[in-house]
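With one protein chain held back, the other chains of the complex are shown just where they sit.
Read from first to last, the chains carry the letters A, B and C; within each, the first residue is number 1.
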Amino acid sequence: MIKVGIIGATGYAGQELVRLLMGHKDVTIKYYSSKSYVGKRYDEVYPNMLNIVGDICVEDNLVDMAKEVDVIFTATPHAYISSLINEDILSNAKVIDLSADFRLNNQAVFEKWYNIKHESFQFVEEAVYGLSEIYRDDIKNARLIANPGCYPTCSILSLYPLLKEGLVDKDSIIIDAKSGVSGAGRSVSLNTIYCEVNESMKAYGISTHRHAPEIEEQLSMACGNDIAINFTPHLVPMNRGIYTTAYANLLSNYSYDEVKEIYNKYYKNENFIRILEEGVYPETKWVEASNYMDINFKIDNRTNRIIVVSAIDNLVKGAAGQAVQNMNIMFGLKENEGLNIVPIFP
Amino acid sequence: MIKVGIIGATGYAGQELVRLLMGHKDVTIKYYSSKSYVGKRYDEVYPNMLNIVGDICVEDNLVDMAKEVDVIFTATPHAYISSLINEDILSNAKVIDLSADFRLNNQAVFEKWYNIKHESFQFVEEAVYGLSEIYRDDIKNARLIANPGCYPTCSILSLYPLLKEGLVDKDSIIIDAKSGVSGAGRSVSLNTIYCEVNESMKAYGISTHRHAPEIEEQLSMACGNDIAINFTPHLVPMNRGIYTTAYANLLSNYSYDEVKEIYNKYYKNENFIRILEEGVYPETKWVEASNYMDINFKIDNRTNRIIVVSAIDNLVKGAAGQAVQNMNIMFGLKENEGLNIVPIFP
Amino acid sequence: MIKVGIIGATGYAGQELVRLLMGHKDVTIKYYSSKSYVGKRYDEVYPNMLNIVGDICVEDNLVDMAKEVDVIFTATPHAYISSLINEDILSNAKVIDLSADFRLNNQAVFEKWYNIKHESFQFVEEAVYGLSEIYRDDIKNARLIANPGCYPTCSILSLYPLLKEGLVDKDSIIIDAKSGVSGAGRSVSLNTIYCEVNESMKAYGISTHRHAPEIEEQLSMACGNDIAINFTPHLVPMNRGIYTTAYANLLSNYSYDEVKEIYNKYYKNENFIRILEEGVYPETKWVEASNYMDINFKIDNRTNRIIVVSAIDNLVKGAAGQAVQNMNIMFGLKENEGLNIVPIFP
Partner (left out) sequence: MIKVGIIGATGYAGQELVRLLMGHKDVTIKYYSSKSYVGKRYDEVYPNMLNIVGDICVEDNLVDMAKEVDVIFTATPHAYISSLINEDILSNAKVIDLSADFRLNNQAVFEKWYNIKHESFQFVEEAVYGLSEIYRDDIKNARLIANPGCYPTCSILSLYPLLKEGLVDKDSIIIDAKSGVSGAGRSVSLNTIYCEVNESMKAYGISTHRHAPEIEEQLSMACGNDIAINFTPHLVPMNRGIYTTAYANLLSNYSYDEVKEIYNKYYKNENFIRILEEGVYPETKWVEASNYMDINFKIDNRTNRIIVVSAIDNLVKGAAGQAVQNMNIMFGLKENEGLNIVPIFP
């Protein structure tokens, strides 16, 4: 059994990790750590867990925990894990970090967008960006995984084949993204109370959202050039789900089938990416609670643009599910172990 | 492997059966039958099932199907299965009927409330009411299960111990019930379109809902007397969930702990019934997508009434989950096989 | 023009008052006072008010405000206005208090349920309970109005005619109530963030909610005897709306028409109470944003109980709308001035 510790187990991503790992036959969770609920039973914090997880939430102690578990998942605010990580920890346990601390390869970019000094940038070099479908080989041997953000997962996987294969103008990329409310976490603020969100939608962080540089860096690596994109997130009144609508100018006239072949080349054998039939577009509900990403595209011959639409569950493929997928890769398990989840409908 | 056929596989309850059985290690589904989608791939009808169920929906033929499978689940409109069932079918395969056809022991009551002649009442005698926690022993050897309705499951389990033990006035029972919209099924009507339901709630079928006689019959058997209750269902703007708030006059002064002991006597060892701590009341979200029923109660000393509140997922414990639980009992499997589902939150 | 000051203008009830008074031709709002947003423009706090209300929120000073306005609406937490009110204020301006401070005639009951000493109980005697349909004559000459709670408005109006006319057993009353989330106000807490409320429902405060004694006191006055009821509030995932389902044992066999006549006697000429046709039950959406209460009932001959169902918009008839209705009565205006609002659908 793989022994697991979770730092930040009482946030929504942490709780989703618990849900998924409860169904994983090779895993046992040893520690549930929390900032806000130390000393409380986990099922008091999340009553859905009654009779399932009765453990007491503990303070986090990364150093000690590393000695007793095989892998630590950290689902914490940014700048927290990077202030604690060290060689000692990583020599004892693998770390899969769901925060943003090790995602950006460029320190200046990190410090500008996050407006904070990075305290352990040396570990960024070693960290592997945990987009499983793209970095699978590196993930296998990694000690430290930078688990991608929810928006970046959906955005990068949407466009990666197009940029890698040079089908689109790298300067033409616009990503219009929509998210359910659980993306904001379980923290309490006026912006997330029910009546302010329900029956409404809005854009926010236009061109200033921190997931933009993450997407840009990965897409730049895909095409071999630095690129700048437009990224506009929107808040949608639903619990779960990310939907991205990505636009790019095609560099030539391509048919649907030609582009489909490119997507097939990259994703056909992927367990968790489902390319829909022509004319069928994703709906977030179709992937709910699962690790799937559904994807399809439309070519508009009049403008010679391609529109790529994709959907994930932000808490699964956009966070906890991908973290488990990465763990499976790191420990040589079947990649979909514990992740064979039928999306819940309705 | 237990071979399964599903009649009515393309309704919401049918689809939930598919979801659950996909995660059941001892089961293989042989037939997906449907009235409306014959010839269509199942994942075209339910795109969440892409890459999971690619089978073609077939017409239902109960007689032939019975020869090739071990158990048939029927999730059909009322009066349909009762018009088809016969000895031949039941001698070949077990039948778990999710419709109302075999739930009521009294033919006159059935025909009055359903306003239709019952065409095979002889099978009602043999049928076992599939409320697993109460009729477990009979279910083991049954050929035909009348799987309870969603409201009755939650209502009966809420009050059964109180009536069985004679704690409450049998003539004082009021059940105020609330349901998510999936209870109305996937059929299309003005009453269930989004804008008519969203941001609204209403009572319906006050004292005329067909689940009332089902609850009354079962509670009458519990207390040994014919009783009449008030049952008021309400529609609530959410996909899933049944919530029942049941009121009864206590026949004596009981403390919380005394009543708790009674509930413990009946439910303490039940896998799927979770009695909450004093002062903590169920929320439908805490059982979502799972087979749990959460229950608690409050004694009001001023009025000497007990208020029992319970929550289930109408599609799971209120339909498909309980059907699988019954199948497990009938085939000698672990009762929670395939049903160890962590409720999804949020 | 009637000059108005609002204390607590930045809560949901306060904002609803502003919305309604903006459409009232005889009123001008002089002061928007707030605890949390002093110095901010009102339309920054509520951007829906852009170009409509650009005033700056001020600190509340009841004494000074009373000298400059004709009526003060107070939409504040309980125990606040009762700690400030005095003869001086009331001699200068009328006060319509939307909090609970002056609603209960029995000081001991108030102090027990609110767990706080009442600091100015002498004013309770003078205060008129502002249920417009019942206390209209007293309201005309009142200086101080105790505007009813949202649940009590819907509950009392539901049952008042039955108790006043002695049709039901006073000891048999059960009120099962449901509320949208705006009833919890604009304060921020884990219980009201979107993901905790959405797609879920729950009972809360069973037999302990503070609106219970308010309902009991008024219904006791209606029937001339002290009564105790069961009151169970539930939270429903929608912004607005109160729905009450009230149960009582009929003292005799009454037909629908006989009882309808009783309701007609009390409500037929009421502007804001709509008695629906037999068999049609209220939906909260049908009264949204309006001051209407929709009501109907069902007699169950089998149990000889009556079930009365009613719906209001908690922020309008349950708070701000009724406050304006009371103001209209106090100032001799048409009772529906500014309240002729077509319910918004969908």
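Everything that follows uses one rule, which is that a contact is a pair of C-beta atoms (placed from the backbone, for glycine too) under 8 Å apart; a residue touches a chain by one contact, two chains touch by 3 or more.
These numbers come from a predicted model, not from an experiment.
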item	value
Residue in contact with the excluded chain [from A:Lys112, A:Lys140, A:Lys202 or A:Lys334]	A:Lys202
Missing-partner contacts on subunit B, residue numbers	12, 181-182, 186, 188-190, 192-195, 197-199, 237-239
For subunit A, residues in touch with the removed chain	171, 174, 176, 178, 195-196, 198-204, 206-207, 228-230, 232, 234, 236-241, 243, 245, 247, 281-286, 288, 298, 300, 302-303, 305, 307, 309, 311, 346
Hidden partner chain, residues of subunit C it touches	12, 15, 18-19, 22-23, 46-52, 182, 199, 239-240, 274, 276, 280, 283, 285-290, 294, 340, 342-346
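The working rule: only the chains that are shown with their structure count from here on.
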item	value
Centroid spacing, where centroids are CA-atom means, of subunit A and subunit B in whole angstrom	37
Euclidean distance of C-alpha centroids - subunit B vs subunit C, Å	38
Mean-CA-position distance for subunit C and subunit A (Å)	46
Residues of subunit A touching at least two other chains	12, 182, 199, 239
